[in-house]
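Have a look at this one.
Selected chains from the complex are presented in situ; the others are not included.
Each chain carries a letter (A and B) given by its place in the written order, and its residues are counted from 1.
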Amino acid sequence: MSLELLTLSNPVFKSFTFWAGVLVVKMLGMSLLTAIQRFKTKTFANPEDLMSPKLKVKFDDPNVERVRRAHRNDLENILPFFAIGLLYTLTNPSAFLAINLFRAVGISRIVHTLVYAVVVVPQPARALSFFVALIATAYMAFQVIAAAAF
Amino acid sequence: MSLELLTLSNPVFKSFTFWAGVLVVKMLGMSLLTAIQRFKTKTFANPEDLMSPKLKVKFDDPNVERVRRAHRNDLENILPFFAIGLLYTLTNPSAFLAINLFRAVGISRIVHTLVYAVVVVPQPARALSFFVALIATAYMAFQVIAAAAF
């Protein structure tokens, strides 16, 4: 029974795997986005990173810090989703619901990055994308708790 | 053999699933706790978040920073537990030991949040709750390494 749950022939696992892969690529991209901003603004946090003896370490460039805040928000929200999405898959949920929850998390976290760190869009764009993913992840967590508690 | 390890009929997996769900909910709650402190103290990190033209971005409110430090400590400790707890479950450990290790991590991380970010309790309350979870997680990691190395 459970053995098939973690194979790509299970559409729920297939969808989770797809979105987890996409979100890992997105998160790794944040490091490159940070590096681009660091070179553009010549903002380096370590003495050994300074490209010229005239530069000094700097921690307060608003463009660098914005990308870093978006990246940290990913750590806080996407990484717990990886754990709970897998456990939710193992509770054998309705495929329709599960696939749409994974889509909601995946798409809203991509939108969150775009409106936070790529092109700044006025609120409530970021708040909305943040809450869609948060609510979907919390719903899965409560389903997982309910399945394990009884 | 291994197929039953990731089903809720395995009491070790059932316990891991329960505590992972509880800790994901707890971690998502840290975002709400941060938001509450931000609104209470009118401390916003992005220009687009300012509710009034009189406000300026602010990064040094001690109440906001305290919740953020507690949240970051969760990232550093709870997220590795999610990975190692699942792998430890797959090594088919003694149910009694494994369930109590998961309980120790779950309860001590909840206590850590309470004494750090909700009601500040003098040390060594935070240090103790921190080390209980750290030692339990490290023990599981060493068991996982030993199982995989030989």
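In this text, a contact is a pair of C-beta atoms (placed from the backbone, for glycine too) under 8 Å apart; a residue touches a chain by one contact, two chains touch by 3 or more.
What you are looking at is a predicted structure, and each value in this text was computed from that prediction instead of being measured.
**Q** Considering just this structure file, the complete complex holds how many copies of the sequence, given 2 are shown?
**A** Spelled out: 2 chains shown, and the full complex contains 3 copies.
The rule is simple: only the chains that are shown with their structure count from here on.
**Q** Along subunit A, where are the residues that touch subunit B in the complex?
**A** 1-3, 5-6, 66, 69, 75-77, 79-80, 82-84, 86-87, 90-91, 120-123, 126, 130, 134, 137-138, 141-142, 144-145, 147-149
**Q** Using the touch definition from the top, list the residues of subunit B that touch subunit A in their complex.
**A** Of all residues in subunit B, those touching subunit A are 3-4, 6-8, 14-15, 17-18, 20-22, 24-25, 27-28, 30-31, 45-46, 48-49, 71, 75, 79, 82-83, 86.
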